Structures are given as structure tokens and as C-alpha cells.
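Read through the structure below, which is laid out as C-alpha cells, and then see the notes.
Note that this complex is displayed minus one protein chain, with the remaining chains in position.
Let's look at subunit A:
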Amino acid sequence: MFTELNVILGFDHLKPPKGQFVLISDSLTDGSFLIHHFLSLYIKGGWKVCLLALAQSFGHYNAVGQKLGVPLTQAREKGQLRFIDGLKCSLQMYTCAPQEGQGENPLRALRDKKATLRPLYDLVKTQICSEEGVLEGPTLLLVDDLSVLVSLGVSAKDVSDFMHYCRVLMCPTQQGYCRVLMCPTQQSQGAIVSLVHKDADVEDEENSTLFRHMAYHGTVHLAVEGLSSGYSRDVHGQSNLY
């Protein structure tokens, strides 16, 4: 979608990025267009994607995908796109009675203060990996978005732990981290792109803590914000790359 951005980042739909943790942060504007960009990049290239959608429904991504020329329903049927519907899980958690089996719901942490996001990580792992538990081919884990988890009451620490586990799953040969777990000759095949909201005018402690943790883990940080000179209809904002 954005060819200049791809050139700058060194991404290409023929050669997907490997071992990268891209953090998108937006301030007073919406950075979700970058989620659509990465999604279409991977789908067009034919690589596998796991989309953990906590903010929007499948219909939203599909509608945008149709405009961008990326057929998401077909990709989902083929198995190229694994969609985890966060909205539906959250609704189930909200309306079920506390005694009823919360059962297999991956977002158990929303009701049960003692639970972590471990079930969610297990679900992601089953969706992405083959039976041996290894990534097959370049894979992308797209998380849209992490601030919703914080708004729903999950602590920044739990979200940070979850993302750390995902990172270990997707990009294992980061320096100094995983020598204990995997043999160092394994090629890191995966990449993660996640979105965090970081509004500059409001002091949200949990969100800022989460953002700092993610910035520390990440390899690339794309910051999207409005124009510093004010609102303009034609130019929506600016983005910086760190």
C-alpha cells in the first residue's frame, strides 16, 4: 500500500521482514491505517497472517480490504489468514454468568482478576504454528490493538508479559534473550506488528507504562500524530520512524 514506507523500512511483499517487532503508536489521531497496510502487504505476498482483532470486527477489515484489493474472506477460508475475534470473546465474557463455564474463552482475564493472558497466548500459538509448535514460513502476528486490553482492565504488566511470550514465539533469535530456549541456528521467521494508543494531552499511566515496555521490546517504532500546526483537512498528520 505505502511503497515509500516499505522502502524506508526495508520491507517488501516478496521478502517479508523477519524477526521484527514493529510498534505503531498514535497520538490524537488513528494509526490503524498502518495495520491495514501491513495486513495487505502480507496477504498479497501470500504469507500467513494471524490477526488478533480486539478493536474491530471482521467486517471492518474485510470492507477495507475489498477497497484495497485484498480478498480477506478468501484468505480466511484458505487458511492464510487466521482471525481471532476479540469482540465476540469479550461479549461472551461480559454476558455469561459467573458460575457458568467461562470455559475456553481466551479472554478469561477480563473477569477473573487472578488469570493472565496465558489462554490468549495459547490460542495464538495454536493458530500460527504447525503441530510441532514451530513456525512454518514467514508469519505475521498483527495485534489491533493493545490499548483496548488496558481499557478493559488487564494490567500493563500482564499485557507486557503476553507480548513478550509472543515475541519469543515469533522472533526467537533476538540477541541475548532466548539462548536458553532455542538453538541459536534457527532462523526467525515471524514478525509482530502491534498498535498502542499514546495520547499526548491526557495522562494515562497504564497506557504510558505499556507503551514504554513495548518500545523497549520493539525493533521499529512508527509514531503517528496530527500535524503540529493544527487541523488540516487535506493533510491528516505526520509520522515518524524510530
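Simple rule for what comes next: a contact is a pair of C-beta atoms (placed from the backbone, for glycine too) under 8 Å apart; a residue touches a chain by one contact, two chains touch by 3 or more; residues count from 1.
Everything below uses one rule, namely that contacts and distances are computed from a predicted model.
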item: Protein name, per the UniProt record, of whichever chain is missing from view ("dihydrolipoyl dehydrogenase", "tRNA (adenine(58)-N(1))-methyltransferase non-catalytic subunit TRM6", "Elongator complex protein 4" or "Vacuolar protein sorting-associated protein 51 homolog"); value: "Elongator complex protein 4"
item: Residue among A:Asn6, A:Gln80 or A:Ser151 touching the omitted chain; value: A:Ser151
item: Among A:Lys18, A:Lys44 or A:His60, residue touching the chain not depicted; value: A:His60
item: Contact set of subunit A toward the excluded chain (per top definition); value: 30, 32-33, 36, 56-57, 59-60, 63-64, 67-68, 87-88, 90-91, 94-95, 110-111, 113, 147-148, 151-153, 197, 199, 202-207, 231, 233, 236
